[in-house]
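Only a part of the assembly is drawn; its chains keep their places, and the rest are absent.
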Amino acid sequence: MFKAAIIGATGYTGQELMRILVRHPQVKITHLIARSEEHAPIHTLFPWIEKRLDVACTNILDEDEIAANCDIIFLALPHRVAMDYAPRFLSRNKRVIDLSADYRLKDVSEYQKWYGVDHKSQEFVKDSVYGLCELNRAQIAKADLLANPGCYPTGAILGCAPFLREKLVDPDIILDAKSGTSGAGKAPTVSMSFTEVNENFKAYKVCAHQHTPEILQGLRMVSDEPVSLTFVPHLLPLTRGILSTIYLQLKKNLSVFEAVDVCRKFYDQEPFIRIRPADTFPELKDVAYSNFCDIGVKVAGKRLVVITAIDNLVKGAAGQAVQNCNIMFGLPETDGLLP
Amino acid sequence: MFKAAIIGATGYTGQELMRILVRHPQVKITHLIARSEEHAPIHTLFPWIEKRLDVACTNILDEDEIAANCDIIFLALPHRVAMDYAPRFLSRNKRVIDLSADYRLKDVSEYQKWYGVDHKSQEFVKDSVYGLCELNRAQIAKADLLANPGCYPTGAILGCAPFLREKLVDPDIILDAKSGTSGAGKAPTVSMSFTEVNENFKAYKVCAHQHTPEILQGLRMVSDEPVSLTFVPHLLPLTRGILSTIYLQLKKNLSVFEAVDVCRKFYDQEPFIRIRPADTFPELKDVAYSNFCDIGVKVAGKRLVVITAIDNLVKGAAGQAVQNCNIMFGLPETDGLLP
């Protein structure tokens, strides 16, 4: 049994890690840390977990004790905060899975530009491994510092990858993505209050979302050509899920059946990718609470539309983190995640 | 044309006053005050009002100027804050409609107990008029300081009044009320965020809600006997509306048709009360965005169930405030509110 600590246990991704790991046959949560909470059984903070997990949550972080007793550290911290914590465990020879953006971008200047802060532990960026499981499995297995992908990048890159890799489309991508509210985290703001979000829908950070460079970096992993991206995120009045509608230009004619086959072959044997039959499309409800990424395609003349659906808290965060953890430990990749 | 100022224009009740008053044939908004905002056209804060209302909102409150130019002052301020402002206008001989709780309770000690603060302008409490239009119209017409009723009290008192007044029920009332989120105001909190409220439902402040003494005071207006109340409010995952399910014990047998008739007679000629036919019940969607209170009843043996529906922002706040304003000015009571 591997032992896990979650630093930042009380946010939405921290809670989601708990929801998944309590079912994991080989990983056991032993430490829960959250800055805002005194020492207390986790179920006093989250009634849903009573009779499922009996671990105390504390705001005292003892790195030595955790390093001595845990096999893996999950950082479920906000961007800009995680980079304060990762080095403390890496320096103690502990493997770290960071769910924040802090170690995803290889180009530190891009990080500093989009996140608006200096990067405080640049020495670890170079060896961090980008944990998009389906594209980077071999590197992930050896990772000490795993940079778990962002939610929008996961849905976008998984949808584009088969067609970019096969050079079937121009590398000029329009990404119209729609996210549920849990991706915005738990810090209260007027704009994320129920009364504002309910019965509303809007675009936000139009062509200006901080996931833009991460998506571009991911697309470059599968494309030889320079990639450009128009990314418009929207906020859905629902809790879980990201639906990405991706518009691509085909370099040559392709039938919808051929397009489906391109995806099927590319993701052959993948346990968490499901390709929809021609002319059917993924829906958020089919991936909610699961680690699946569902993909559907449509061809209209030279235009290819690819639609992907994920649960932003699972495949877009905690679920993919556990999938990465499984790969890092050589466990069956579906442990804790299927069925 | 009467001229109106709204102090606290940017909260939900302030916005709702604007939504209603822009349609009012006899009242014109001339001043908008909000603490948090620099001087700016109101539509730059609220895009929905562009091309409907062209007034600046400012954080500079000039009581002399407002008193000189306005006929009525709407205070759309939080509880505990309104009592700082009402005296400034009353002392300048201006009529004030206060949408907060500050002048509703005649027993100041009850106010201080439930709202947890000293009352700072007790001298105005005695002459304030409780603005439940259907029960207090004559007093309202003469009011200088109008205490506009709370949302839960409006739905509860209107449902109980016919049966208490006619001495048909025991004065021991169970009120199971369900409110939309807009009643909680705009200040951001984790518990009112979309991710927490969506797909959730809960009771809160069980037998401990601050509207309890106001409901009791209102029920006493229509009952000779001492009244007791069990009040359990709940939070609905929707924006507008309060449905109140009221459980009463009949003193004598009554058919459902007789019960309907009791309501019909009691509210005869009321423009904003609609009584549902026997065995049909009000729904929140039928009163949304309107000043109506819909009422339905059911008799089961000696138990009488009364169900009322209002829009908490309209009949439960801004709409009733405008109805009160109409009564105070001798205007048709439906001006700005119907059709």
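Quick notes
As written, the chain order gives the labels A and B, with residue 1 at the start of each chain.
Here is the rule we go by: a residue touches a chain if its C-beta (ideal position, glycine included) is under 8 Å from a C-beta of that chain, and two chains touch if they have at least 3 such contacts.
Just so we're clear, the structure is a prediction, and the values are computed from it rather than from any experiment.
Sequence-identical chains make up the whole complex; the displayed set comprises 2, and the total in this structure is 4 copies.
The criterion applied here is as follows: only the chains that are shown with their structure count from here on.
One finds 46 Å separating the Cα centroids of subunit A and subunit B.
Here subunit B touches subunit A in the complex through residues 12, 181-182, 184, 186, 188-190, 192-199, 237-239, going by the rule given at the top.
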